[in-house]
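Excluded from the complex is one protein chain; the other protein chains are retained at their positions.
Coming up: chain A.
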């Protein structure tokens, strides 16, 4: 990572010397007032020279390989020019923006501007692997005469997304399942003889708000036990008496109801009970709350020369996504301009053919502008998922701080 990749030009050196002498005179007053006075002088370099600023903020995507891909994080990177690259919370607060492009129940796309890729990647990783959800973990199979084997059936059941807010549940430890940390589903289907083949879909799973119905085998038949037999879960009260579930029964939302679990031929039967618990995607991908989450940097397409007439038509037809547009500027001449840079997929078709095309079109990416897309599987809406991911990063920092103190 280049820490000092710019040189001091003569005039900057002079102005530095100038500002030094002025600081001595201005510093006689309050030091705060002196600093403000210096910063407001016209010759003090507050910004980098434009070519350096371009290298700092843009990735150049050339035909052979991208250039300047690293973000310059070191606080003293521009110390030789006198510019402070350190992190200032007030600058971050001023420059950071979020713009939502679209947001629906299933997926959302939004722009984050002014943030570093390290943080954006942390959010992406947390979204995929560390936001908890509920998924089926244990399957108690009483009868399975279908062609799908027990373990394959259990695996498929685990991958079905359950539409329930996982924040209402706790983590289950040591096999003690109760109404606060588990959900119980029952599946009992048979395909009747003489009837058509049956497709078992996810909506065949019925929710049991009272817990498991299979009794534990370690029942001693001779003991005078209490009237209720012990089952695999110990629910002290029914789940649908809780206010969150009384009006919204737990199930599968919308199109999730059509997920095919298995197919049965006449005479085959499946009877099982499935227990769902809370977990995170790191342990097993079935607990991942997103179908996927990704980001890309904003593409920027810049025309380095004026492109007219025939060349313009040529270039416009080359681009497969229609980034360029032709406009007429009178006298029958046509000129090319960049209409939709955001749609650019960086296929580099426009600079592929020869060296002269590289001189005409410059493909770049803006380093601190991220276009995030989050596709949720249904447990939580995507904007809630992102907020949860940010909260999880905060809690990780807190954990480190408390370990250090």
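The definition used in the following text is that contacts are C-beta pairs under 8 Å (C-beta built on N, C-alpha and C of every residue); 3 or more make two chains touch, one makes a residue touch a chain; residues count from 1.
The rule we apply is simple: contacts and distances are computed from a predicted model.
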Inset, instruction - Assuming one chain is omitted from the figure, identify its UniProt name from "DNA-directed RNA polymerases I and III subunit RPAC2", "Phospholipid-transporting ATPase", "Ribosomal RNA-processing protein 41" or "adenine phosphoribosyltransferase". - result: "DNA-directed RNA polymerases I and III subunit RPAC2"
Legend entry - Of A:97, A:197 or A:359, the one touching the omitted chain in the full complex: A:97
Inset, instruction - Specify the residue from the set A:54, A:115, A:204 or A:366 that touches the hidden chain. - result: A:115
Inset, instruction - Spell out, residue by residue, where the missing chain touches chain A. - result: 73-76, 84-87, 89, 92-93, 96-100, 103-105, 110, 112, 115-116, 118-119, 121-122, 125-126, 129-130, 163, 165, 244, 248, 253-254, 380-381, 383-384, 386-387, 390-391, 393-394, 396-398, 400-401, 403-405
